[in-house]
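This is the structure I want to talk about, given as structure tokens.
Missing here is one protein chain; the remaining ones are kept as they sit in the complex.
Note that the chains are named A and B in the order they appear, and that numbering of residues resets to 1 at the start of each chain.
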Amino acid sequence: MRGMKRITDYSWEEYDALPVADKAECLARPDGMPFHTIFAQQFDRARLDRLCDAATKIRSIAKSRAGMEFLQRLLFHKRAMIYFTQPSSRTFLSFLSACQILGLKTGEVRDASVSSEFKGESREDSIRTFSSYFDLIVMRTQEKGLAERMAWSLSRSKRPVPIINAGSGKDQHPTQALLDIYTLQRSFERRGGLRGRTVVYVGDLARGRTVRSLSNLLTNWEGVRHVFVAPPQLRIGDDILAMLRDRGQEAIVSDDMAAWLPEADAVYMTRIQDEWDESQGESARIDTSRFKIGLREMALLKPGAILMHPLPRRDEIAPEVDADPRAMYWRQVRNGMWIRTALIASTFDCLSRIDHYFRDNL
Amino acid sequence: MRGMKRITDYSWEEYDALPVADKAECLARPDGMPFHTIFAQQFDRARLDRLCDAATKIRSIAKSRAGMEFLQRLLFHKRAMIYFTQPSSRTFLSFLSACQILGLKTGEVRDASVSSEFKGESREDSIRTFSSYFDLIVMRTQEKGLAERMAWSLSRSKRPVPIINAGSGKDQHPTQALLDIYTLQRSFERRGGLRGRTVVYVGDLARGRTVRSLSNLLTNWEGVRHVFVAPPQLRIGDDILAMLRDRGQEAIVSDDMAAWLPEADAVYMTRIQDEWDESQGESARIDTSRFKIGLREMALLKPGAILMHPLPRRDEIAPEVDADPRAMYWRQVRNGMWIRTALIASTFDCLSRIDHYFRDNL
Partner (left out) sequence: MRGMKRITDYSWEEYDALPVADKAECLARPDGMPFHTIFAQQFDRARLDRLCDAATKIRSIAKSRAGMEFLQRLLFHKRAMIYFTQPSSRTFLSFLSACQILGLKTGEVRDASVSSEFKGESREDSIRTFSSYFDLIVMRTQEKGLAERMAWSLSRSKRPVPIINAGSGKDQHPTQALLDIYTLQRSFERRGGLRGRTVVYVGDLARGRTVRSLSNLLTNWEGVRHVFVAPPQLRIGDDILAMLRDRGQEAIVSDDMAAWLPEADAVYMTRIQDEWDESQGESARIDTSRFKIGLREMALLKPGAILMHPLPRRDEIAPEVDADPRAMYWRQVRNGMWIRTALIASTFDCLSRIDHYFRDNL
């Protein structure tokens, strides 16, 4: 039974030492959906289905003026802080749009240098300040684990406002994983679903957090086969391979993209994350030429397969590919807005109102 | 007949080679008003009159609380991205205000360094991302022609959102031209209109894009006399002189401001655009002392003449002049907000709703 473990019952050290499933329970609302959204593993299959369903309903409702009015009335009385010390226009604007669709007013810090941190304030104090003014904090930082620590800390304060982790360090980026799942779910929902699909991840698998989160979430579907294709220097972490095998899924490591493209139901491209380089030019010395998709590579893909990319891209996917109907990355961008809208609506317990509106009006 | 040429029928190279009038047709909505607003020449006399009329109605409607409510309801369900990689608080805030008056929610990038471009994304991908989240893109960039290329590109995508060019490189700045026309039109509407007026442009005519656009639009009125007063190094381009003469208007080049002030119906001052200097201090070596307006120069102006400036100013106009009733530049600023509001309303086909409200309530 859910709801037994409460985050306020633990010191930070105790909480931090809990198994992931117990942490997820600590972070949940009474109905099991996340209150704080910190890591992808908070979502089991039922919650993913609930959220994807809500995203699709919101998308339909938003098509009409009356629907937009309904949506903007849901949370007009709430305000969200979008706090990004690690720059990312894409994710920032996606959350901003999600807030606007639901009528939330927003404040933003997109650059730590603008903030009062130069006056020597701790980041904890900054975030606690945001919690004084706002009803939701969406945060993205370089610092691993900060969102989680703040979730724990705010939960013990007099204004326990929810936190959504919009990317923390090299670690977790749960809403990217949600939008990836949503894109996969929509692409295959009329073709038998995700069960037993082969997903080929390509690129910088060592440092990209999206692949870690996505492969984890995909274990919610039976028989998914995971193929990790990367140059040797950028191969996927062993912890991920172990986790997948532990859950009974096939996990394959390869450095031969061309060999695996014909097998793929979904190809998930990523860019080289050289902002994490430990020495200058480290990434530039890696030969990535065989991990790029152009028209020739698209010819190897099955007609029903899809090509994904979390963006921004550099040259991993040639612009000519954009016109191919299997190219899903621009739809991913928009899916991100809808799933984040659904997540925020869920955070404030609005999903059943959305269900009702959808049932009565569409 | 309008609407015959469609932007999606052309490759970029084909489109780019079209005559301006054909391009304008490609960028138009079915009613002939611009869908994408890229250059000033999209506006013929009828469209300028339509827009000025709408701006004046909006201005009246906005005076009451009920009117503001009507306006904010027009586009409450839409969202606009204001993307400025070339800083400009004035134009930025003018567009922001215009959006707010119509109820549009806004997202913004005011500084390329905040964006994900540092991750190596192409500008095209950035803008395509904005089009995924927003219903309108207002953009200002250093890069000449980018707004137009993006208009072409988005028109071929699944979300052909409209683009408004808020200034691109040294080239076009159509909404500045619109606000200048609106200011002239309002100043002379009860005194016989713009026909046959003498407009004296002063300052950096080589690099200021506003004068290029404005003189072009003024050819929509018969018999306008254009006098271009500048130091020799900053004189107006020959292409503009040729264009004006080609359309049967008088175009005079001079470096003697004092001689022309008594002739002017409107004086259009501009500042030295030294941000475009090719070598350091290039502009500072030019003697601009005879191209400034103080109280003494105002004494030379006719009582019914007006003094305009696109702002920001440096020392081209002394602050003492501000109190003179012929000084129009602060009114220009506010006119800019109203004409941009009208333009956005037109982009979303709201002008007839504004007409009806005005007729019924004012």
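Methods note: a contact is a pair of C-beta atoms (placed from the backbone, for glycine too) under 8 Å apart; a residue touches a chain by one contact, two chains touch by 3 or more.
On a predicted model such as this, the values are computed, not experimentally measured, just so you know.
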Query - chain B residues that touch the omitted chain in the full complex - result: 65, 68-69, 72, 87-90, 93-94, 96-97, 100, 110-111, 271, 275, 311-314, 319, 330, 333-334, 337
Query raised in the report: Tell me, which residues in chain A touch the chain that this view leaves out?
Result: 76-77, 79, 81, 105, 107, 109, 113-116, 118-122, 124-126, 128-130, 132-134, 157-159
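One rule holds for everything that comes next: only the chains that are shown with their structure count from here on.
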**Report entry** Gap in Å, rounded to a whole number, between the CA centres of chain B and chain A
**Finding:** 41
